[in-house]
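See structure below.
Of the protein chains in this complex, all but one are displayed in their positions.
This part shows chain A:
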Amino acid sequence: MITRFFSLQWKQFFRSSYWQKSMALNIVMVFFALYFILMFLGLGFGLYPLLKDKFPTQDPLLIVNGYLFYWLLGDLLMRFFFQKLPVMNIKPLLTLPIKRSSILHYVLGKSAISFFNFLPLFTVIPFGVILLINGYGAAVVLTWMFLIITLTLITNFLNFIIESKSAETELSFLPILAFSGILFGLNYFNIISFNDLVGSAVNSITANSLLLIIPIGMLILLYYANFTLLKQKLYIDRSLKAKTEIATTTDMAWTRRFGSVAHFLQLDLKLLWRNKRPRSSVFIVAIGLLYGLIFYPNPVYQNMVSFYVFVGIFVTGIFMINFGQFIPAWDSGYYKLLMSQNIKYKEYLNSKYTLMMMSAILMFVISIPYVYFGWKVLVVHFAAMIYNIGVNTHVLLYGGSFNRKKIDLTQRAAFNYQGTGAVQWIIGFPLMFIPMIFFYIPYKFINFEAGIATLIILGIVGIVFHEKIMKGITKSYINTKYKMINAFDQDS
């Protein structure tokens, strides 16, 4: 049975059109995986000498155990956002003559061999080997290694329980953020020192390997908790069912002011608000706004005004870049409708332009408090906004005509690479770095004002020639129409 399941899994992975189409993306993912493996390996090899060097009087193993709490908390958070229990795939299996329990054991068992559980091994094994070399007892080290692996699996299964509980609420990530925030806070302010608690628990287990029974017992308990939880839900009207939302309707009368693009604008606003994927790109805006706080208070960047331009473009353009680079893939689900309806391409594209323009202005207004870090920041942000409206919007729209990837609007956003092609990677960089160059050259050779003027003039030129530029962009869309329809028809 298990071998059948594995062969299904294998085929699902390698036969998905996703895998076959986007080798480039897979290479990027493999690169990321290798990067993480190297990081963890480095940590594993470097930890012991590093700790010995910094705290020569203390026992490195005890220090590590003292900080295990943070490791576990971080692990849990990472998993919550990036690891999912793939229950949807088992729907076709339900009516086949397979026991429900063996389906569940397979799904749960499979989650135990995920990348997340292997990653810690790259740290734990080298660290353990170094401990052995440095004269720790084999029993202690082996118990410790075994314990860490057990703890990793405990987090693995704990995460699925938390996920299934919090998935019922909108903004499902708030409970876990609050929970881990409170734990962190209690620990940080020494109200309850989880560091010490976890540390001493681990220490006593490594001292007496019989106590391993406790974590193993916990693991088994959690596994069965998951098992029973899932068993109740293994019906197509429970967890396997896609949720239906209650529709809220607004007529958005204010968009009428935008004339012929009004109905597309309404459509875009509804698109943003009613679908998971684009909705999260609205939330990313909030993160983008805070981006400046990394740079402006830092004295290192005090005299690197070019970085202000980078931040300015980013802050006023984050929505634009997030939304714009997937035009027209957002509409891929019903692109055939748009293409056979009485629609002028120009109006369709102009609506997207209007939306991006409004976002840039709005983001600039919200970012005005950055003036606290000096008037130059505000001036740079203003120039960046004009540049974004005049130049970057058009670049994004033009880039969109090369989009060949469908987007499924109902999928979530974080680490969702659906719809991402080579174009997105290529287009992202010039959007932010070219204005830095445009600013830097006049700034270096003349002065600050000249740099700002260059950006503003470029932006205004773009705005003045908007109609002309749009004509060219529209032509590019019309030329690639059939290719786009065909590509958006493919399921990935």
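Here, a residue touches a chain if its C-beta (ideal position, glycine included) is under 8 Å from a C-beta of that chain, and two chains touch if they have at least 3 such contacts; residues count from 1.
The criterion applied here is as follows: contacts and distances are computed from a predicted model.
K.L.:
Since a chain is absent, check the UniProt entry for it and pick the matching name: "Transketolase", "acetate--CoA ligase", "Cytochrome bc1 complex cytochrome b subunit" or "ABC transporter ATP-binding protein".
P.N.:
Hidden chain identified via UniProt as "ABC transporter ATP-binding protein".
K.L.:
For a quick check of understanding: of A:129, A:214, A:409 or A:463, which residue touches the chain that isn't displayed?
P.N.:
In the complete complex, the chain left out is touched by residue A:409.
K.L.:
Could you tell me which of A:107, A:222, A:271 or A:395 touches the chain that is not displayed?
P.N.:
Spelled out, the listed residue whose C-beta touches the missing chain is A:271.
K.L.:
Of the residues A:125, A:339, A:362 or A:434, which one touches the chain left out of the display?
P.N.:
Considering all chains, including the one not shown, the answer is A:339.
K.L.:
Just name the one of A:52, A:233, A:263 or A:466 that touches the chain not displayed here.
P.N.:
Considering all chains, including the one not shown, the answer is A:263.
K.L.:
Provide the residue numbers of chain A that touch the chain removed from this figure.
P.N.:
The list for chain A reads 244-249, 263, 266-267, 270-271, 274-275, 333-337, 339-343, 409-410, 482, 485-486, 489.
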